[in-house]
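Coming up: chain A.
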Amino acid sequence: MSDNNPYIPMPVQIAKITNEVDTNDIKTFRFTFLNKEDEEKFKYTPGQFGELSIYGKGESPIGIASSPTELGYVEFTVQRAGTIVPGLVTAALHDLDEGAQIGLRGPLGNSWPIEFLENKNIVVVGGGFAFTTLRSLINYMLYKDNRKRFGEITVVYGARNPGLLLYKDELAEWEKRDDIKTIITVDKGNETWKGREGFVPAVCKDTAPSPKDAVAVICGPPIMIKFTLPVFFELGFSKENILTSLEMRMKCGIGKCGRCNVGSQYVCKDGPVFSLAELDQLPRDF
Partner candidate 1 sequence: MDFEPKILGIACNWCTYTGADLAGTTRLQYPQNVRVVRVMCSSRINPSFIFRALQLGADGVLVGGCHPGDCHYNTGNLYARRRLATTKKILEFAGIEPGRFRVEWISASEGNRFAEVVEEFTTQVKNLGPQTKLKIQE
Partner candidate 2 sequence: MTDFKKIEENLKKEAKRLLESGEVTVVLAYGKGFDEKHPMPFAAKSVADVDNIVFNEYCNYNMARYLVRYPQGTKIAIAVKAADSRAVIQLIQEEKIKKENLVLLGIPVIGMKNPKTDEVIDSKTTCGMHNPVLYDVLLGEEVHGQKIVSPYDVLAEYEAMDKDARWQFWKDQFDKCIRCYACRKACPMCYCDPCFIDQNKPKWADKAPQSPGNIMYHLTRFHHLAGRCIDCGECSRACPVDIPLYLFHKKVAKECEEMFNQVSGMSIEDKPVLVNFRVEDSDKILE
């Protein structure tokens, strides 16, 4: 049973920790697999997640931030949860140093529907911390062999302030490339910020991507989603062509424990990626 027991995490080692934001509460962890065969088993697609496991603390489902085109490791960007009472796993993880060992289960859940996205123009809209699996998707699409499988790629990414933008180096690189249109915005800039200021929905409206052969992939805080969706409806995107990733409390990650059940779906197994059309089929219970 040991080989196929989906509840048993595989051992991974922290190879690198990157502090993403000024507030020090979001870090990207790069893990390498201690057993080579685990790496083979951990074949993932952008949009999937893994359960980070620390014995004595528990497990926490986190979206995969690296792209499957990056070999030899897997990355997760983790926010230290809880302000007054810190989250068990994320706080413990943030206290770890490079070289530490933890457990990883996955890959879990469905993914961004790559086949569906192929040959389409992709509009990626992200807000704040919810950019992790979008980064995975973007890097996947930008990968040399993959780029031609997708049409135009537009990225709109916003954060409350410049210090809270994730993956700053990569963003800068994307901005330099001509095969991807990158629009970075912050709600409020600072002395050194030379980029755009404004809320994501407004920026989307300005950018006005064409709905023709296009799919919008949107992840962000609820408030951002709430105001961004009408913009895309107005632009003419159909619900089938707007995708998002759903948040729900998860535990097992394999559709057994019943916790993330919404309607006939287990968000952890059947999701977390849904089109708005699919979400409309679900009871409003999330």
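Here is the rule we go by: a residue touches a chain if its C-beta (ideal position, glycine included) is under 8 Å from a C-beta of that chain, and two chains touch if they have at least 3 such contacts; residues count from 1.
How these were chosen: all candidates are chains of the complex that A comes from, given by their letters.
If you're wondering where the values come from, they're calculated on a predicted model, not measured in any experiment.
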Neighbour of chain A by the touch rule, complex-wide, chosen among 1 or 2: 2
For the chain A and candidate 2 complex, residues of the former touching the latter: 85-86, 88
